[in-house]
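All protein chains but one are shown in place.
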Amino acid sequence: MAAIRELCKSLVQPILAVMIGLLTGAIVIAAVGESVIGTYQEMWKGAFGSFYFFTSTLARATPIMLIALGLALAFRAGVFNLGAEGQMVLGAISATLVAIYLPAPGIVKMLAGLMVGIAVGGLWSLLAGFMEARFRIPLLISTLLFNYIAVLFASYLVTEPFQDRTGSAALAQTLMLDKSAWLPKLFSGMSVHAGFFFAIAAALLLFWVIRFTPFGYEVKMLGQNPLFARYGGINQIKVMLTGMFASGGLAGLAGTVEVFGSHYRFVDGALTVPNFAWTGMMATLLANSHPIGIVFTSILLAAFQTGAMGVERNTEVPLELASVIQAVLILFISAKFSYDWWKKRKAKGGESHGAA
Amino acid sequence: SAGGSSAPADKAEGQAAGQEGAAKKRIALILPEKIGVNPFFQQMDEGAKKAGEEFGAEVKSIESTDHGAIEENLRVAVAENYDLIITSSFESEDALKKVAAENPDKNFAIIDTVVDLPNVRSVTFREQEAAYLMGAAAGLATKTNKVGMVVAMDIPLLKKWTGGFQEGMKATNPNAEFLVNYVGSFSDPAKAKELALLQASKGADFINGAAAVGDLGVFEAAKEKGFFTSGQDVDRTTIDPEHIVLSQLKGTDAAAYETVKSFVEGSFKPGVVTYGLKEKGVGVTYVTHESKTPLNAFIGQEVIDKVKAINDEIVAGTRKVPDSFE
Amino acid sequence: MTHRLEMKQMTKKYGEFTANDQVSLTLEAGEVHAIVGENGAGKTTLMRMLYGMEQPTAGEILLNGKPVSFRGPNDAIRNGIGMVHQHFMLFGEFSVAENIVIGYEPKQAGFFRRKEAVEKVSALSEQYRIPINPQARVSTCSVGEQQRVEILKVLYQGADIIVLDEPTAVLTPLEVKDLLQTIRNLAASGKSVILITHKLQEVMEVSDRITVLRGGRVTGTVSRHETNVDDLARLMVGRELEELSQRIPLEGKRLLHVDQVTVREKQTLLDNVSFAVHHGEIVGIAGVSGNGQSELLQVISGLRPVQAGKIHLAGADVTNKSVESIRQAGLAHIPEDRYMWGTAKQESVEENALMGYQRKPDYYRRGVILRDAFRQVVRGWVDRFAIKTGSRQLQELAGNLSGGNLQKLIVARELGQETPLLVAAEPTRGVDIGAMEYIHQALIEKRNSGDGILLVSSELSEILALSDRILVMYKGRIAGELARSEATEEKISVLMAGGNVHGSDQRAV
Partner (left out) sequence: MELLDWSLISSTIRMVTPILLAALGGALCARVGIFNVGLEGLVLVGAFSAIVGNHFTGSLFLAILFAALVCVLFSLLFAYMTIGLRANEIVVGVAINFLALGLTTFALRAIFGVKGAFYDKEMAGLPKLDIPVIKDIPVLGDIFSGHSPLVYLAFIAAIVLYLFFYRTVTGFRVLAVGLSPVAARSLGLKVTGLQVLAITMCGILCGVAGAQLSLGQVTMFTEGMTAGRGFIALVAMMMGQSHPLGILASSFLFGLMDALSIRLQGLSLPTQFTSMLPYVLTIIAMFFVKEKSQAGGRGQSSR
């Protein structure tokens, strides 16, 4: 009985948030003279309207989810890794190059690529961790700066030494992967690919690690009180570095599956423009670093994006407005409207909250 | 109005009824990026819409939010049964190759690159030819023997501009020094301006803007420091004729316009169409195209005449501009 | 007749759990009123309501006869109520004067007049005879000084009622003496003081009246003249206290050997320290805080590196080894600062208890922590040490436990490690006398079973009661060693102050 009440209470928050977000979005849509219902309908259809759209939402959620899961581990350990973007890009470019140039059968290329993607993303992230542990260079700064370096370096690789010169040679991109090295699609003609399985598997694995293993416990304690962790014999540097490696590795995997499952080649900018990294970070934070929660928040955030694409395709609502609505929804979902908030609101009759 | 999605069904029926002429043709223009600051896409959008209005076709342009969205938009356009699907740029190549091959009965067009499939019409530009003319003019006009260029990014795509320009300049003025700087972004006029100021301080008296919206920053720098500059895509001289003395033109609007037109009129054919100086698909103001503003004395008629001669050679094929640059 | 303060029928519920149940209390001008009671009896909770930090579930507060209600500490301060929290509310980065005036800064046109602040603080410190250096950075002050800062702050804010929640727990005996004197001075100048403490001698020394809480209820309010320590103890615990077990004479082998250890960090913190702890022996370390005891413990437990010297534990060289390997070699550790080192406040009791057990074979199989098995063990501790965990039991947040109950949890956890060596820093800090007795008993039993204990305590009585040998630290060195038989409070005090005592042969190793 009490459990049901608790559940209801915990549901009030997201439902309220989405409703307020949708309401605000509705005002924006109405303000530009478009049909509110129609727009939302298209948004829904664009994200979940048919099996095809559903699978492309899942495809889009895949890299977001992998990045988010990696960050979750780091965040839990109290390690703030802002470098997912660079880790993803560097992992993806290395994986791609290995898969292109490794003389081996397709399946070997693919597996080698995946491993290299994880390893390189992880090592790049580890470097920042090492600099913090050894030289006390704050992760927050180094990871942010490492993004620029990684992205520029990858860009160099595909503009100069490894550019695809077989075609028009006008794009900074690698050769295309052998078909045999592609990650299989889960349904033919649909966008979702095997990378989605990796993401789900990673979520389950992470859930298990966090929930049941000593390592998960140690990560949590380190995040809660690093001194306590140290006192208790937890090797904080080891845990931090492991966390960094895992989060970088998953980001690298995210980039790799995006290339191996969707683009089939590394195209300069194709991984950075969609903002996977920041979206992944939001997915983590919205889910409070809970692996299973992340599965849902990633799909939700992906759905906002595919929904916005649907709106763009089928209504006259301009694309930038769709992104405004998306931002508004995210804003409100992040808010902690609680049952108490609602009560207090009512009681106070909307007295303003902490203005200066 | 949100009627978009219910439309395809009606239209499909309309077509099934078999009245070829009566049913409005439905054409989708799928842009590979947000139109944003890119005049290239803006023009394409306008050209297609204009043709749509003139020839009675329904043109819907769809912006893609990022690389991953292109393929999905193409697929959805196929599913929604558009009669012609136009897309653009190298970024769409992979996606179009896949989607067009899977849908051999559909008509596609791609602007600015070639996709060699039986149901695709490709329209490309030889921008390097226009850039060559621009460089030639710059080489002739410079008094300080220093010519600058502010480029959006150091990417292969833009080598057509820098390479062509440099070749042209060397052809007319082998002694001129070529200064090139990259902004690192398509949307940073402030930095573009700083780069132009820097080149001016090094003595460049003509600085070619090729920095997308950053060109506006270059123009401002020109106004402040009094050097001369040029713009891209459309005739920019109107903004500030005193300093913006040339503009390199590219008829993306024409390409889109012609594609839509030919499709509605029934003359649409797959294959490759290229626009260069010869086809007047690209060009330079005063040389190949008229301009609303009078010619600036910095360039002078003499230079224009010489460049016109070069243009004639290129058109005639006696002077070759390479296709790609390293 | 109106009282300066009257709390009537105060009740506070946390969910299902009642922390205060119709507690009533009066306070007069110039009175020192002590509140005593077991851990978790609700003392702090009562004071938090008085200070506006918690809203009462029911009850009424009257100030000089007028009902008041405080929505926050702000209201309480404005009404002349000040509180000195046990874990100080200070900004280490700021100076003493800044910490005192904050919130009521002397200013001119919005600019902070730091000079004037210093002057005011100096004046205040003279007026109440509480010595302090207003310009010192608080993070460099000793705990005793920090407490004086807290008291001065309350006075600066114009408090007439001053609440001190376990102020002496972290003080050295000398500092305690000073504090008690200060309390008497304050009362003499007309201030009213509420004093919460577990040390009944202190209560008997300074208070006028004493209120005893048990299980959230008042079990009695007595005047000091009508009672004594034993009566109070009986009122608090509800039973007689027992004698400590006999200690079995043991001649154990050397267990811990600290050999010429030196720690330098800008200044020398430990200077050539050598001593040993044997099996079946409790070695007590006394000293004024800040003389290297903390550093010594940190060095032994692996939390701080040494620059020179060696440490051996159970035969293994553990110098500059990781905490993990030292713990594996046989060390358990009750930390001196339970909030900083000993707990994750935002985690449950169970999670806090698990620290150090997560990879033990008994509770860890095939990659997974055996939660059920471990939970049994924690339940055992809770029963044995009478840890009051509130309504959510093992899932209660550690931060919600009362200070003493949290301490008991930590003691249970570290005793449960069953290691040959236990390093115990202030093991009974903040625990009530019943629990203190129990912890002392447990330590003796551990000793009798042949394990070694290194005990650091600022409580000389504790050191004297438990130790087989006593080392006194002064300025980073071992200033002297006393055998159990020869040790007295006086001798220790002299050594602590840097003096010399005869009869202490330097056989530290």
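Chains here go by letter, A, B and C, matching the order in which they are written, and residues are numbered from 1 within each.
Criterion: contacts are C-beta pairs under 8 Å (C-beta built on N, C-alpha and C of every residue); 3 or more make two chains touch, one makes a residue touch a chain.
Everything quoted here is computed from the prediction, not taken from an experiment.
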Where the missing chain makes contact, among the chains that are shown: A, B, C
Touching the absent chain when the full complex is considered, from A:Ala26, A:Leu102, A:Met115 or A:Ile137: A:Ile137
Full-complex contact with the absent chain, from A:Val18, A:Met190 or A:Val324: A:Val324
Identified contact with the non-displayed chain, of B:Tyr182, B:Phe206 or B:Phe228: B:Tyr182
Residue numbers in subunit C that touch the chain omitted from display: 53, 72-75, 77, 85, 89-94, 98, 102-103, 105, 107, 110-112, 139
Touch residues of subunit A, complete complex, unshown partner: 32, 78-80, 131-132, 135-142, 144-146, 148-149, 152-153, 155-156, 159-160, 226-227, 278, 281-282, 285-286, 318, 320-324, 326-328, 330-331, 334-337, 341, 353-356
Positions on subunit B where the hidden chain makes contact: 35-39, 42, 153-154, 179-182, 184-185, 187-191, 193-195, 197-198, 201, 213, 216-217, 220, 239-240
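Here is the rule we use: only the chains that are shown with their structure count from here on.
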Comparison of A-C and A-B (more C-beta pairs in contact): A-B
Rounded Å distance, subunit B centre to subunit C centre (Cα mean): 76
Distance between the centres, which are taken as Cα means, of subunit B and subunit A, whole angstrom: 35
Per-residue overlap in subunit B, given as positions that touch at least 2 other chains: none
Subunit C residues counted as touching two or more neighbouring chains: none
Interfacial residue positions of subunit C with respect to subunit A in the complex: 301, 303, 322-324, 326-328, 333, 335, 340-347, 351, 354-356, 358-359, 364, 367-369
Subunit B partner contacts - residues on subunit A that touch it in the complex: 34-35, 37-39, 41-42, 45, 52, 56, 59-60, 155, 159, 163, 167-172, 176, 189, 191, 258, 262-265, 267-270, 273-274, 305-306, 308-309, 312-316, 319-320, 323
In the complex, subunit A residues that touch subunit C: 212-214, 217-218, 220-221, 224-225, 227-228, 230-235
